[in-house]
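Left out: one protein chain. Kept in place: all the others.
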Amino acid sequence: MQQDDIMEQLLLDLFSKYPAGKKEGLIPILQEIQEEKGSLTGEILTAVAQHLELPVNKVYGVAAFYNQFLFRPHGAFHIQVCDGTGCHLGGSVSLLTAVEKFLKIKAGNTSRDGQFSLEAVPCMGACDQSPVISINGERYPRINEEELRKIIGVIKEKKV
Amino acid sequence: MTGSGTPKLTEFLVEKVVKNYSGIYDKSTAELLSRVRREKLSQPAIFIGMGSCGITAGADKTLKAVETYLTENKIKADIIKVGCMGLCSAEPLLDVQLPGKTRLSFANATAGKVDDLLNSVFHHTLPHDNILGQYRFHGHEEWPGITSLEELPFFGLQYRMVLKNTGIISPEDIHDYLARGGYKSLFKTVLNYTPEKVCEIVEQSELRGRAGGGYLTGRKWLVALETGSDQKYLICNADESDPGAYMDRTLLEGDPHRVIEGIAIAAYAIGAKKAYIYLRSDYKRAIVILRDAIRQARECGFLGENIFGSGFNLTVQISQGAGAFVCGEETALIASLEGGRGIPREKPPFPAEKGLLGRPTVVNNIETLANVPAILENGPAWFKAIGTKTSKGTKVICISGKGVRTGVVEVPMGTRLIDIVNTLAGGIKNGKQLKAVLLGGPSGVFVPPQDLETEIGFDTLQEIGAGIGIGGMVLLDEETCMVSLSKYFMEFLQKESCGKCIPCREGTKRMLEILEGITRRPREESSHETLERFKGVVQLENLAEVIRDTSLCGLGQNAPGPVLSSLKWFREEYEEHIFDRRCAAGVCHDLRTFFIDVDLCNGCNICQRKCPENAIIGTVKMPHFIIENKCTGCGICFDSCKFNAIYFK
Partner (left out) sequence: MQFEIEVNDEHVIARRGETIKNVLDRIGVKVPTLCHINGFTPTGNCRLCVVEVDGLPGLVPSCSHPVEEWMKIRTHTPRVLKARKTLVELLLAGHPNDCLYCEKNGRCELQELSYEMQIRERKYQSRRIPVQIDKACPSIERDPAKCILCERCIRVCNEMIGVGAIEIIGRGSESRIGTTYNKGLNTNACVKCGQCITVCPTGALIEKTAIHTVLEALNNPRLYPVVQFSPTLPAAIAEEFNLKSTKDVLNIVRAAMKKMGFRQVFDISMAADLTLMEEAAEIAERIRTQEGLPFFTSCCPSWVRYVEELKPVYLSSLSTTRSPQQIMGRMIKQYITTSAGQKAEDVFVVSAMPCTAKKEEAGKDFIKDTQVPFVDAVLTNREIIKLIHLMGIDFSFLEPEPEDSAFSIRSSSGKLFGMAGGHLEGLIRTLHFQMTGQEMNPLKIQDLRGLKTRKEARIKIGKQIINVVSVSGLAHAKHLLEEIEAGRREIHIVEVMACPYGCLNGGGQRQGADEKSLKSRMKILYDIDEEEIIKAAHKNPTITGLYENFLGKPNNDRDREFLHVSRVARQEK
């Protein structure tokens, strides 16, 4: 219930910030919601569509186009393995396979218990320190499989 | 950086420096300037490279260690967070400058090393390791036996104009930029030149767009200026999403005001009252720095209403891309700013005539705009003197891959590729041989060693079928599988294709599938299948041609680049994959053939049980064998063997 109130407040704030009927506000609005809530739901899309006087499909189409928007939230631990050129050459593929095996989830998915999600991302811009992974935003440079197992082992322990 | 007395300092700098055409200062101004520039110090200064690359390498931990060290030892010193000076492979970078002495730079200064390093420096001795060099400066006492930074091979070839301040000044404090002549060009421009004149100056300088077609920037501005409209827009394109290139971020995190000044001048030249900076939303730090820089510039009156009393108004807004590579294309970027899917549209009409919300819009790459203040400051003739006949100025290049050194550099146009590889990057890591250089990002082309004599420039690169793109340069060593790498880029591009036009949407997918076919071992071997796969190569060339010919935007038109160039220079690798089913580099896992070392195998039987193809035979406690014909190369046995008895060729 409280969650709904927070959401409603967020939407109200956003709607006063971005004028009604101006579709230029669509992506920034979705970005702020994504940032706050971690994912977009049908109700949110409908509310945004109404505010901007757009068909819901249009809003959904935009959200589905960009990588940033999610319709399901990431896991409590979101693991990103960089697969940019630098990291690719540095062996990110075997790193990714290792994580997949270790967590028993495929890249792009979230574990059933919602604890872990795994994603291969284009480039984190840290090519000089390849391969890089990031767990909930914290980066681990020049990592190898062994270290990775250790790190994930640690977070597996402190599951939330 | 808002200490007490700051507004006064700002006012002073604006009056005495920004509005001073001559560049000749009275004594008190000169004195103050040298303090702001940290040439004269009253207490030690410690500089930490806090670009994203630095932070990834642990610069924030270094910072904490420095702070702890200073408190514990009761030493008073300024800590200045600077951007990345380009040598990313040496991060975290830590510089220490004692009053009266040169600024000393340390490489790989991780938190654990801080105590030792600082201890030595504060005791006026030199530590044994980690010394990168020193910044030579007239009047500073030099540290004995330490190379000057500009004498290092990494810096020797560089001509730092766009990156002049990056890594040296604090990006968080506008005074650092002002004290180095910042916003002078803007002042000069809006008070002395008409917009037409600015376009003319920039056209005379022959500055060409730093990403994409290399169109003359001044001419593009003039088109927008001359197109009548109630509103015009300037967009600074910093949406770099090439995997393996991050010069835009380096610039924004290191010297944001240079970009803002360039934007302001460009907006004035085209008559725009509103400018957007479009950058990746995951560049969190760059956004924070940029947002703050815009605020400071506005507070100083460099943005906003009636700039310098000239009547010119400008608001600058940050727009965050939502994660789509195709939005680097200008019309897609505009579509995205308008709140739609980032889909490119047909040109003409060009955005300079009809862009954002149907109004004339100039989309300039961030590096192009960062060149502008210097051009206005020093004049077009000065700028034209740098570079080659057809390509003027410098180019920022991001070196990644297998080089000894990687990072961001700026070289004059006309620099030979081979010099960048050998001198700046210091050759290939671990004594390996250079196989090729990938120029221009995921849709770039592979340049073989024999073509590396080519000079950097729009036309020279075009002659060898390449292009500089936004300036990504990936060094590849002999252990690279070109087929697999081409597949990797094709996979990236087909994922990032917007899906609008058939050749790009369907064509890249087909090319990827063909490449996957080549790098996969067929389940049953028959000559027919080899033929099919061979046909794939022919189809690749055919498809590449049509995709290049008919795609709507640059993403599709250039998408076949890696495949075509690798086919051209490394065709034998494709043939090896197809006919011999072998990947010499061992990268294409599916083509591996596994063997069991009879000396190491103790017959534990695990591999036999795990093999999904029943390709392993043997009795318990006796060495096992792999039936080559049955093995699909999945590698499960390799992973499951606890005795390292399985190896592959």
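All chains are identified by letter, namely A and B, in their written order; residue positions are counted from 1 within each chain.
Simple rule for what comes next: a residue touches a chain if its C-beta (ideal position, glycine included) is under 8 Å from a C-beta of that chain, and two chains touch if they have at least 3 such contacts.
It should be emphasised that the depicted structure is a prediction, and the values quoted were computed from it without experimental measurement.
**Q** For a quick check of understanding: of B:R35, B:K273, B:K384 or B:K509, which residue touches the chain that isn't displayed?
**A** Selected residue, touching the omitted chain: B:K509.
**Q** Can you tell me which of B:T102, B:Q134, B:S497 or B:S566 touches the chain that was removed from the display?
**A** Answering carefully, the residue with contact to the hidden chain is B:S497.
**Q** Per the definition of touch given earlier, which of B:G309, B:P348 or B:P612 contacts the omitted chain?
**A** B:P348
**Q** One chain is left out of this view; which of A:S39, A:N57 or A:N136 touches it in the full complex?
**A** With A:S39, A:N57 or A:N136 as choices, the missing chain is touched by A:N57.
**Q** On chain A, where is the contact patch with the chain that was removed from view?
**A** Residues in contact with the chain left out: 42, 45-46, 54-61, 64-65.
**Q** Touching the hidden chain in the full complex, which residues of chain B are there? Just list them.
**A** Chain B touches the missing chain through residues 324, 341, 345-346, 348-349, 494-503, 505-510, 513, 539, 542-543, 546, 548-552, 557.
Here is the rule we go by: only the chains that are shown with their structure count from here on.
**Q** Which bits of chain A are touching chain B when the two form their complex?
**A** 22-28, 30-31, 52, 61-62, 65-69, 83-86, 88-89, 122-130, 132, 139, 141
**Q** Chain A touches which residues of chain B in the complex?
**A** By the definition above, chain B touches chain A via 52-53, 55-58, 88-89, 91, 241-246, 249, 281-283, 319-325, 336-342, 357, 398, 400-402, 406-407, 438, 442, 472, 474, 476, 480, 485, 488-489, 492, 496, 498.
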